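Okay, here's the structure, questions in a sec.
Only a single protein chain was left out; the remaining protein chains are all shown in position.
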Amino acid sequence: MVRTAQSGEFIEGVDDQMTPEVGHFALALALALALVQSVLPILGAKRRNILWMQSARWSAFGQVLFVTVAFLALMQAFITSDFTVKNVVENSNSLKPMLYKVAGTWGSHEGSLLLWTLILTVFGAAVALFGSNIPQALKARTLSVQAWISVGFLTFMLFTSNPFDRVFPPPSDGQDLNPLLQDVGLAMHPPLLYFGYVGFSIVFSFAVAALIEGRVDAAWARWVRPWTLAAWMSLTAGIALGSWWAYYELGWGGWWFWDPVENVSFMPWLMGTALLHSAIVTEKRDAFKSWTILLAILTFSLSLLGTFVVRSGLLTSVHAFAVDPERGLYILGLLAVSIGGSLALFAWRAPMMEPGGLFKPISREAGLLVNNLILTTATGVVLFGTLYPLFYEAMTGGEKLSVGPPFFNAAFIPVMLPLVFAMGCGPFLSWKRADLPGVLQRLRFVALLAVLGTLAVWYLAEGGPVLGYLSLMLAFWLFMATVREWTMRIKLFEGPVSTSWRRASNLPRSAHGMTLAHAGLAVAMFGFIGSTVWKSEEIMFVQPGADISIGGFDVRFNGVERVRGPNYFADRGELTVSRDGKYLTDLFPERRTYPVAQSTTTESAIRSTLAGDLYASIANPASEDASTQGAWTLRILYEPLVNFIWIGSAMLVLGGGLSLSDRRLRVGAPRRKAAVTARVPAE
Amino acid sequence: MIWLVFAALSTIGLLFVGLPLRRRSEMTSVMADTTPAVLLDQLDEVKRDLERGVISGAEATAAEQEIKRRILMQSRKTAQATKELTSGGRFAIVLSAMFVPAFAFGYYAVMGSPEIPGIAFSERTAERQETAKVADLTNQLYDRLTTDPSGGPSEGWMLLGQTYSRMGRFADAAEAFGIVAKRPEATSAVFSMLAEALISAEQGVVTPAAVTAIEHAMELDPSNPAAVFYKAVALRQKGDIAQAHDLLVRRLNNADSFYPWMESFVAEANRIGTEIGRAPISLANFAPMVNAPGPTQEDIENAQDLTVEERQAFIMSMVERLAARLQDEPDDLDGWMRLGNAYSVLGDREQAIVALERAEILLSEAPQNDPRRQTLKEALARMRQ
Amino acid sequence: MRHVIIALFLLLPVMAFAVEPDEMLQDLVLEERARVISKELRCVVCQNQDIDSSNAGVARDLRILVRERLVAGDSDEEVIAFIHARYGDYVLMRPPFNASTLALWLAPFVLAVVSLLAGWAIILRSRRKGVVADFSEVEEAEIARFIDINTPKDN
Partner (left out) sequence: MGRILAFIPLAIAAVFGGFFLWGLNPDRDPNNIPSVLISQPAPQFDLAAIEGLETPGLSRADLVDNAGPVIVNVFASWCVPCRAEHGILTQMVEKDGLRLFGINYKDKPEDATKWLAELGNPYERIGSDLSGRAGIEWGLSGVPETFIVGPDGTVLFRYVGPVVGDEAIARFREALEQAGALPRGQNG
């Protein structure tokens, strides 16, 4: 009774005291708009009703507005630590640093779902806003399909995982977010990853719209390409960031673990990469049409599958959200409708597509076909390996099996290596029919260089597995071939530099983009190989004053100090690194204890150089033998070339960006005046 | 206030659907198919590539042929697609626009919680201070009790134990009660509180220590409801469900009037009763119906599948019947006390005070050593706080 | 379910590194073998971690056991078999090759063969001689008109 009086006062108080409910209401409005958008425009496209088609534009904007309001409301609740919101109670704490309060907004299942939906609507609105070169009917259909996905996710959120569930009276303080997740890299990781994951939704919508319309042609491929590129770039960045996070936060120095959750983000990437290339063939040669459509559907289906796996508790994973079979069933229903529906539509419509341009076995088309087939095979291997434990359990009635990194390394790498070889040749091939002897002639020198480079490494390094050297040779091959192709295009060294410069600036940006991305993959491969094959590791008990030598460095352990952070305290080790008696740097690895969440994390300290990382992490001895009294466990790794992984990834993303900025992708966009002249010709 | 915000948001939502209804003239221009532009650009590109020497003349011609073939197809398609654009359907748009707020309010009416305010952590300093104060006082009390050379007064330990219980620190509470339980003056209530704390500390599992405490409580006062309740819990965990059920029902039958604990007794008895197929019992059977007409069979049946609110209302009606009877028999001292208790349980403080004051008047004629005097005084003091 | 999770968590000691110095063998060759074996064995209480990188108590016990077996003279295969016998297939990171995992191990090959066949079929179909007919005059005129209509005239 006293309580009601108080809440009355609160409601009449400051505005932000009702934000959680405003957020909830905004989600309901977004759902209402999504429902309208999923019906009106597509009907409009069928009846050629301009008003109905036009409504897609504004309802897409409305959706993004309301979901943003909801997202900001949730963020506000996290920032102010409003513990009347259940989601805040479960994932935040008043002592948490502000950055992680903000990041907490998408740290939980509910919040991340809201972010998912936000990005979904952002892509819809982006098509409504920037897609002025897309025919009205196709745009209307695409936006309707996008709204179907919106409806699916909004209802999923509102009916099974509402981020605005309330608690009253509020508990005195919140449980903390898993400290492992309190990290800058990880705070930014989901948004980027989701941008990629969810970005493919619009490509999916385009594909379904095209199937409904029964029209796929060069123009369609060109309209879809920028969206595919944008999603692919984000996903690439997201995966790279996640792997970087694992590398320095988990304290093991590894960057890829073939965990199911990693795999499910990797599969859309592989498929998306195939789609990117297959769409080029559709655009240039009007070929591979049903294949491109299928890839578009499969890429987003794999994204959805990822969401399903992470949120249903189907597979065990380090990263999975809380297990809830009810949610799992709901997403499975969503999957059945979206994937099943789109594939059924595909099965019905695809055979009606006209066959495209013809080509010879040695041609750019054939090269891209090889790319597609290998990427699809690789995706299949990862998919099968990831889900096999489930299949096995179902078939044997409860027996369990693990499919771990040894399987994936053995099955995935051999499948992918031929792709690297093909990537070297592909760009040299011309459309329709290529001049094989000519290409071989140009690549002879590249092959020689790759062999020489590998031999040089073999001479310098102290052994290593054959597969490592083979991969290295292919990485050299890819890098040199890519550079060779670029210099050939701009005729570098064949005339004055000024001519080459002019040619380079005349070259379409997408050509530069491809070169940068392909070279990026080669660079990343150097990183993968270096940090896998020539990694060295020391694990030991050390007393203050101890000296360790690793990878040519001398490391001195100076002792440990207790330090305090905002919501943790830490044992901080002090290490001095020198080489040949010359001081280089100090390293401060930490072992943090978070009292509220009752858990501990390791914060490694890294000395990063292009040649490799010196990576140190610390923990206190678990055993209390007299011999090790006062000693600390130190783990020091030397990871050669590991930074090439992130540099290569950045090159991939930048390459995508260059391609995206190519003016050809905007052809047909009304240039104000042109729009008037491009009026429907009166036949 | 909050509804105002919702109304504003809904208006915006409505506008977002309704907007296409405005501006009509500009629409046709956007309808242009941009495929021709793409095809022309492809032709251009072949030309550029040829100039740059990226492709040979033969390749360029072949590519041009191909694009021209597409142009031809496109040109014929455009010629065929003569179906006129329509721009009617305004009614559907208006209807859709209305749907948006209607849907949102409909959903929110069911799922929303507009009555709960958002409270930022920074606004809760008073509450935090309160919590800190309680914790501080508890610590002080603990210090005083432990440093007391005579072991500290039992009342102090009991207060400490109850505070700990409320804070959810059941193990500490059990320790505090345990100290009093070892003293000769330990009452049945001390042991039942001890049992409760022990069981809560083990998340509902009755440990041997808890069983001992329950036994002691039962020995000292076989009618102590808490003791009986936990005895039943212990029996049920041992598997003697029937015995547990009997015990609960027997105690309910022995109650002379309505008490707040009866509800949990009935709930527990029904919960375990279903396991052994006993018919559900109803609170109405044991509620204070000394002379009032008893509840009909229908009442009982209804009461069994009531929600919390409905059950509250049901009890309320029982209480009202008691109140009505007391209007006719105003000299029933026990009746007034029972009514006062009932109101206080229902949270109606004013009514409770009125009833208790009536009892106080009647009680002034009772002998000085009447135990009801003390009870009444305490109850009144509590209500008047 | 909740209880099980609590139980599993209780097996985790205060966060320590996976491999502890006091577990490690003096013999560098044996230690290297132990590390390799450890990467092949799954920590049964963790989620997708090998015992080499897990800090769970059971993982630590298994690591010590692996080293004991190695010191006792077991071969790598014998050590893995020893643990396999106690924990079953689940403990192996590399699934054993047998009837029930045939599908898994053959999958890459099958997929590769299917891809090759598909590629071959597509290439066969695509190299058919197309009809390279020239355009008729009417058609040429139609194309020219199309180009003319659709060329932006604002320059």
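Every chain is named by a letter (A, B and C) in the order it is written, and numbering of its residues begins at 1.
The rule we apply is simple: a contact is a pair of C-beta atoms (placed from the backbone, for glycine too) under 8 Å apart; a residue touches a chain by one contact, two chains touch by 3 or more.
Because the structure is predicted, anything quoted here is derived from the model rather than measured.
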{"item": "Selected residue (touches chain absent from view) among A:98, A:329, A:440 or A:456", "value": "A:329"}
{"item": "Selected from A:314, A:411 or A:636 as touching the chain missing from the view", "value": "A:314"}
{"item": "Sole residue of B:1, B:95, B:205 or B:267 that reaches the chain not shown, by the stated touch rule", "value": "B:205"}
{"item": "Residues of chain A in contact with the chain not shown", "value": "290, 294, 297-298, 301, 308, 312-316, 323, 325, 328-329, 332, 335-336, 339-340, 343-344, 346-348, 350-351, 387, 390-391, 393-394, 398-400"}
{"item": "Residues of chain C (touch criterion as defined above) contacting the omitted chain", "value": "1, 3-8, 10-11, 44-45, 47, 57-58, 61-62, 65, 85-88, 90"}
{"item": "Contact footprint on chain B, counting only the chain that is left out", "value": "202-203, 205-209, 237-239"}
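Just so it is clear, only the chains that are shown with their structure count from here on.
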{"item": "B-C or A-B, whichever has more C-beta pairs in contact", "value": "A-B"}
{"item": "Length of the line joining the C-alpha centres of chain A and chain C, rounded to whole Å", "value": "18"}
{"item": "CA centroid of chain B to CA centroid of chain C, Å", "value": "46"}
{"item": "Intercentroid distance (Cα basis), chain B paired with chain A, Å", "value": "40"}
{"item": "Where chain C touches two or more other chains at once, by residue number", "value": "149-150"}
{"item": "Sequence positions of chain B contacting 2 or more other chains", "value": "37, 39"}
{"item": "Chain A-facing residues of chain C, complex", "value": "13-22, 24, 39-40, 42, 46-50, 53, 60, 88-95, 100-101, 103-104, 107-108, 111-112, 114-116, 118-119, 122-123, 125-128, 130, 149-150, 152-154"}
{"item": "Complex contact set, residues of chain B against chain C", "value": "36-37, 39-40, 43, 65, 68, 71-72, 74-75"}
{"item": "Chain A residues within the chain C interface of the complex", "value": "251-252, 254, 257-260, 287, 316-318, 320, 355, 358-361, 365-366, 369-370, 373-374, 376-377, 380-381, 384-385, 388, 391-392, 395-396, 399-407, 410-411, 414-415, 539-541, 591, 599-602, 617, 619-623, 625, 628, 633, 635, 671, 673-674, 677-678, 681"}
